[in-house]
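Pasting a structure here, questions to come.
A protein chain is absent from this complex, but the other protein chains hold their places.
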Amino acid sequence: MVEAARLISVIGAGQADQRQKEHAFRVGELLARAGWGVVCGGLSGVMAEACRGCASAGGLTVGLLPGTERQAANPWVQVILPTGLGQARNALVVLAGQGAIAVGGGGGTLSEIGHALKAGRPVVSLGSWEVAGVPQAESPEQAVGMILELTAA
Amino acid sequence: MVEAARLISVIGAGQADQRQKEHAFRVGELLARAGWGVVCGGLSGVMAEACRGCASAGGLTVGLLPGTERQAANPWVQVILPTGLGQARNALVVLAGQGAIAVGGGGGTLSEIGHALKAGRPVVSLGSWEVAGVPQAESPEQAVGMILELTAA
Amino acid sequence: MVEAARLISVIGAGQADQRQKEHAFRVGELLARAGWGVVCGGLSGVMAEACRGCASAGGLTVGLLPGTERQAANPWVQVILPTGLGQARNALVVLAGQGAIAVGGGGGTLSEIGHALKAGRPVVSLGSWEVAGVPQAESPEQAVGMILELTAA
Partner (left out) sequence: MVEAARLISVIGAGQADQRQKEHAFRVGELLARAGWGVVCGGLSGVMAEACRGCASAGGLTVGLLPGTERQAANPWVQVILPTGLGQARNALVVLAGQGAIAVGGGGGTLSEIGHALKAGRPVVSLGSWEVAGVPQAESPEQAVGMILELTAA
């Protein structure tokens, strides 16, 4: 018997501004320090920075790509999973984590928030969509603290 | 060569209140009268009423079920498609329509709104989530009018 | 309550030779005459000819496309469903029918035969893969006769 990795989904867009990237990196780093890995959509922007932050602190990174080519993964994904499912892979990204942190993001991220709510996964927003049932965090530290508390519940 | 059916996605929860059901029925009926069919998640509540309304006016109804059993479809679906994909089928529901009308709904509906925004499909909310980029309609008549105008654009 | 369409999955490659195309057309035509519609992958080759044959005899045609663009559908699909799922849509093609007829085909068709066996859908091969549990038909007439008998069982 092995110990299964504990993963948090970090969701957000491939196009992100500097502040969102810094938030994503820090979220990944803090999760790794707390013993958690990151699962995400495997691409650039928020996804890449969350992986980079997580990997920099020794955490496991998992990327569920929309396409079929491994080469599309950002360079900080350790477990590359090309799904070929397009946007339907968003449902898998939130199922793979025990909770989710949303950093910025557009329609794809909104679909992930919806899937998380439907699947009963807690979600915290860090400068992402304001949606009923999704608490807002002010900082990466607060977002990670909140999600770890919510997943422990 | 055949004429492909023109479909609008009607999205909303399996659990709906009386007003939402009436709205869904009327949306389906108005779409059929305008020459459109309805595609939905194939289950009960908003989905069933939209199909019932559409079928009552001679429109085509298509249901993309989350499970593998045809028997789960509501009695007003003509083209029953068991997907077995669970909630990932939500991405398909919005891709199948040229636009979407959201009636009430929870996390699943929110995921569909997100998928629609990501895929560039117009969405109109009729008592559903208030989300940037999703215009609010006051009545079934207005919702159908808006979506047909947006899909024509 | 409406009567749900009865569908048979016709599976086979987008690249097909003349004989396979004739077989696919005839299979579609015979299914339509027997009161059945065709569901397929929506593209060219065997898929297009099965739809053309079915539509020529007044049957319903449904296409589950691998991509997200409606334009990829062949001109004889009435219900166009862009899934965006890539090859994973093959699982849906066989779930949508009450049985399947395989005409020629490569790896994609083999995956559909496997999905059909797993899902308990009967499959008949018409010049397709020789696989245990899949009876071989010698002609379109025999293939359609066999599948309608098997689905009635």
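Every chain is named by a letter (A, B and C) in the order it is written, and numbering of its residues begins at 1.
Rule of thumb we're sticking to: a residue touches a chain if its C-beta (ideal position, glycine included) is under 8 Å from a C-beta of that chain, and two chains touch if they have at least 3 such contacts.
In this text the structure is predicted, and so the values were computed from the model without any measurement.
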{"item": "Displayed chains contacted by the hidden chain, counting the whole assembly", "value": "A, B, C"}
{"item": "Listed residues C:56, C:87 or C:151, member touching the removed chain", "value": "C:87"}
{"item": "Residue among A:11, A:92, A:113 or A:137 that touches the chain left out of view", "value": "A:92"}
{"item": "Hidden partner chain, touching residue among C:4, C:34, C:117 or C:150", "value": "C:117"}
{"item": "Contacting the left-out chain in the complete assembly, out of A:25, A:76 or A:129", "value": "A:76"}
{"item": "Interface with the undisplayed chain - residues on subunit C", "value": "85-92, 106-119, 129, 131, 133"}
{"item": "Contact footprint on subunit B, counting only the chain that is left out", "value": "68, 83-88"}
{"item": "Hidden partner chain, residues of subunit A it touches", "value": "1-5, 7, 39, 55, 60-62, 64, 68, 70, 73, 75-85, 91-92, 95-96, 119"}
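By our rule, only the chains that are shown with their structure count from here on.
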{"item": "Whole-Å gap separating subunit B and subunit C, where each centre is the average of the chain's CA atoms", "value": "27"}
{"item": "Centre-of-Cα separation between subunit C and subunit A, whole angstrom", "value": "39"}
{"item": "Overlap residues in subunit B, where contacts from two or more other chains coincide", "value": "85, 91-92, 119"}
